[in-house]
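A single protein chain has been removed from this complex, and every other one stays in its place.
Now for chain A:
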Amino acid sequence: MNLAKYPIKEVNFEDKNYPAGLKELKKPPKKLFYRGNIDQKLFEKSLAIVGTRRATQYGRQVTEKLTAALVTAKVTIISGFMYGIDTEAHRQCLEYGGRTVAVLGSGLNIIYPPENEALYEQILAKKGAIMAEYPADTQPQLWTFPQRNRLVAALASLGVLIIEAGAKSGSLITSRLARQLGRKIFAVPGPITAATSIGTNLLIKTHQAKMVTEVTDILGGKIESPNLFADQKLTGLEAKISQLLASEPLMADELVKATGENIVNVSKTLSLMSLKGLIEEVSGKFYLARATLRTSSS
């Protein structure tokens, strides 16, 4: 990876382009290291998207759906570069052509998690920034991640969106810090049986967070989504399957039971639907494609 193109820069508390949001912290970092470019405009309309490291397919799907709309509204996405929802938020933001800021829990020369090396470079290539309050070669520690969370919360002008969070998720720390700073907190509800949604559901239940099911819940107003699959014609079994999948993801065997068709027909139809882009599959489970979902919700 060629990082020479993106030298490490420093910004001091007194400097002009020191992010304004950070000044609201009780103990703001005196010095901030970063690669890429930061300016006040970058943080003007910014939202932190955080969540569990163990993102489910649901979490990824929601992240893409919301990020896509946020990027359209020119919102900068801030997150913590960790695997799971963080990575997904950065990635989807870049995918849709947005700018994103990653705040590391280590020094800027330590890429953790290492799987995200390519993402690191992409964020910089697409005019985003990567920042940290630790010197370049600092290894991440258990305590650096919660510390980093306070920067994530402070940088986000629009507030913090929590996609998925377990009972003891670090995202809940971020939400607490954000509340102390007076930032708005948004949370996406999840199935009450999902371990990865206990935290977010609790935030909503106790009125600590605003429930988000679409992007207008964050930005207000109305945003149009393109209707991609309105003209798709569905055959009998296809229609039946997409109806079933609209309420919950199912496995092939479950579809056999629910439709009363045999496995040969179901398999064949699933392949064809998948090639048409109507459904997606992750480890044996079939989901309505995200594009299809977007249409049905609008």
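The criterion applied here is as follows: contacts are C-beta pairs under 8 Å (C-beta built on N, C-alpha and C of every residue); 3 or more make two chains touch, one makes a residue touch a chain; residues count from 1.
Quick note on the criterion: contacts and distances are computed from a predicted model.
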Omitted chain (choose from "DNA-binding protein", "Molybdopterin-dependent oxidoreductase", "Cellobiose transport system permease protein" or "Magnesium chelatase") - UniProt protein name: "Magnesium chelatase"
Option from A:V75, A:L108 or A:L270 whose C-beta touches the chain left out: A:L270
From A:L25, A:A195 or A:M211, residue that would touch the chain that is not displayed: A:A195
Chain not shown, touching residues in chain A: 53-54, 83, 113, 115, 195, 251-254, 256-257, 262-264, 266-272, 274-275, 281, 283-285
